[in-house]
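Left out: one protein chain. Kept in place: all the others.
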Amino acid sequence: MNATYSFSTKARMRVAASALAALVLAGCAYNPPKPWEKGNLSKPEMTMAGDPLDQRFVEHIYSSKENASGGAGVGGGGCGCN
Amino acid sequence: MKMARMFKLFGAGLLVAVLSSPALALDAGARAPDIRLPGLKDLVSLESLKGRVVYLDFWASWCGPCRHSFPFMNQMLEKYRSNGLEVFAINVDEKRSDADRFLQEVPARFTLAFDSKGETAKLFGVKSMPSSYILGRDGQIIEIHRGFRDEDRQSIEAQIVRALGVH
Partner (left out) sequence: MAATKKPTKYGSIAAAALALPGVVLHAENAPESGEVALKYLHYNDSQPGLDRITVSSPSIYLLLPISPRWSLEGTAVSDAVSGATPRYHTAISGASRHMSDERHAVDVKVTRYQERASFSLGVSRSDEHDYTSNALSFAVTIASDDNNRTWNLGVGTSSDSIGSTNDANLHESRKTTEVMVGVTQAVTANDLVQGNVTVSNGSGYYSDPYKEPDVRPNKRGHVIGLLRWNHHFSELGASLRTSYRYYHDTFGISAHTISTEWVQPITPRLSVTPSLRLYSQSAATFYFDPIYDKNVGAPYPPNYFSNPPTYISPDQRLSAFGAVTGGIKFVLQADANWRADLKVEHYVQQSNWRIGGSGSVGLDNFYANFIQLGLSRRF
């Protein structure tokens, strides 16, 4: 029973690396749209939100069959799913 | 050699960055630049409307509030054309077909212009969609409206009336 209840340095570093990767990715072609160039981004499939019932259903399934869950927002409760 | 090339590339990149930095927005009091764009049939221009008050609008098919501003612009034109009002609406859709579909749905009885590259929007420094500019008879920008809310109708109409000098 070593430091099981604190996050390992490795885990912290992975999260930091992901954040860095995001920045690099974003930096590659950073050319944010002008107000009149937002036609494509306003398509519903281009927003981060999706079909709310679809998402809830699928998240619920995965959270009951896999260990990892969450990450996209806050507010869900648990379940006693078997 | 390679180093020199890299510097050149860097310099070119910097230049592009400077050139593509946001153009200064035109404020009230500024003179509206002339605009020549393809219309529904022929070229249309702001210049040809000189001497009249112009309600200049930037719109796109994907812009939600534009569905509400169209009927308003039709109504204003109908009411004040005889007093010297013109409505000049510039579409900034990348694809003309998107604009055409919108127009089949939401009728427009005013002058339409198509700027698929958004060059005129850039010239005016448009900050949100839709954006509208009230131009005086001398071509000066009198008022700028960003977005369109139903509750703004009255105040916009009042400004149009003032610009027209209707008593």
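Order of writing sets the chain letters: A and B. Residues in each chain are counted from 1.
In the analysis below, a contact is a pair of C-beta atoms (placed from the backbone, for glycine too) under 8 Å apart; a residue touches a chain by one contact, two chains touch by 3 or more.
This is a predicted model, so every value here is computed, not measured.
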Touching the unshown chain, chain B contributes residues 61-64, 67, 94, 98, 101-105, 127-128, 149
Absent-chain interface residues of chain A come out as 1, 4-8, 11-12, 14-15, 18-19, 21-22, 25-26, 29-33, 35, 37-54, 56-58, 61-62, 65-82
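By our rule, only the chains that are shown with their structure count from here on.
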Parts of chain B lying in touch with chain A, wherever the complex brings them together: 20, 22, 58, 60-63, 92-94, 98, 118, 121-122, 126-129, 131
Please name which positions on chain A make contact with chain B in the complex. 31, 34-40, 42-43
